[in-house]
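One protein chain omitted, others in place.
Chain lettering (A and B) follows the sequence in which the chains are written, and residue indices restart at 1 in each chain.
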Amino acid sequence: MGMAAKFKTGDTVAVRRAPSIGHTRTPHYIKGKTGVVERVCGDFANPEELAYARDGLPLRTLYRVRFSQLHLWPDYSNFEGDTVDVEIYEHWLELAEKVEA
Amino acid sequence: MSNSHNGHDHAPPPDQDDPLTYYQIKEIAVRELLISKGVFSADDVRREVEKMDQRTPAKGAAVVSRAWTDPSYKERLITDGTSACEEMGIDMGQIYHLVVVENTETVHNIIVCTLCSCYPRNLIGLPPDWYKSYAYRSRVVREPRAVLAEFGLELNKSMAIHVHDSTADMRYMVLPRQPEGTESLSREELAALVTRDCMIGVAIPRSKSTVP
Partner (left out) sequence: MENHHGYHDIGGELSGGPINRSEHDYALWEKRVDALLMLLSNRESKLVRVDELRRGIESIGPEAYKMSYYERWITSISNTLLERGVFTSQELSQKMAEVELNQKTI
């Protein structure tokens, strides 16, 4: 059984700006970016450890985080409603104040 | 033993009649070694390939057409995609957590896996080469409208695009909008309008009367 979820739907979270070492499922284009938790997906074994034939325990909470395209890309203009939803593991996230422009 | 090409995506080697490539030889060798060690049988492999061949977009299309004609099913599908598909007798395997994302008047959804090629295979079969390509994976998350234009789809400027990057344990399928003028069609007729590309999000279903 995993630990209690740290974040909930609607929370503003930032993705840690840290390099992906070994195998991770956190893409580089969201590192250091801020988004909103769209849903809590549940608890899963950590793929970063499973990739090395370890058991990936304790389970980690997975979230879908919604990012605004205008925030992600310098050249994205118009279409303020456009978003990208990315699944991110809890240990890559921290609470943030607001979406930085 | 193998060819090499410049560029990001290498075309698959020609199949039989030509000498086996290094990788084809490796596949045979690995499989035969594992069979000889009792890890699985030749029958197991054959059965797995058959299962793969049976997974076609028709399965996903049947889910979509049911959602179009049965509002309470649609609600279950959006709430818990995996269970709703299992209701239709689709084998979702052990690892499936399906999120069905619904196209509306104001939102159009597209799915991608930028890191590799995760795809709702149990519902729509094996992915097309372009879905796994460098160009699609890298560009759709950054310039979805330009990518859709390449697929011949231009959306109303008032619509928002939601891209879904399958980075972890979820899998996605787009629930497209039912085309106008199709209210009187049967579930089977409706399913025939739903192509694989509609469920990925690079196309929308056309009613028969629509000029493509």
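Keep in mind that, in the parts below, contacts are C-beta pairs under 8 Å (C-beta built on N, C-alpha and C of every residue); 3 or more make two chains touch, one makes a residue touch a chain.
All figures in this text were calculated on a predicted structure; none of them were measured in a lab.
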Option from B:58, B:107 or B:126 whose C-beta touches the chain left out: B:126
Which residue of B:20, B:107 or B:192 touches the chain not shown here: B:20
Residue ranges of subunit A at the interface with the undisplayed chain: 19-20, 22-23, 27-29, 31, 47, 50-53, 56, 72-73
Positions on subunit B contacted by the hidden chain, ascending: 2, 4-5, 7-13, 15, 19-21, 23-34, 37, 39-40, 44-45, 48-49, 52-53, 93-95, 114-117, 126, 128-130, 132-139, 141-143, 147, 150-151, 165
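One rule holds in what follows: only the chains that are shown with their structure count from here on.
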Mean-CA-position distance for subunit B and subunit A (Å): 24
Complex interface listing, subunit B residues touching subunit A: 97, 99, 106-107, 114-115, 141-142, 144-145, 159-170
Residue ranges of subunit A in contact with subunit B within the complex: 25-27, 29, 41-42, 44, 47, 62, 64, 69, 72-73, 76, 79, 81-89
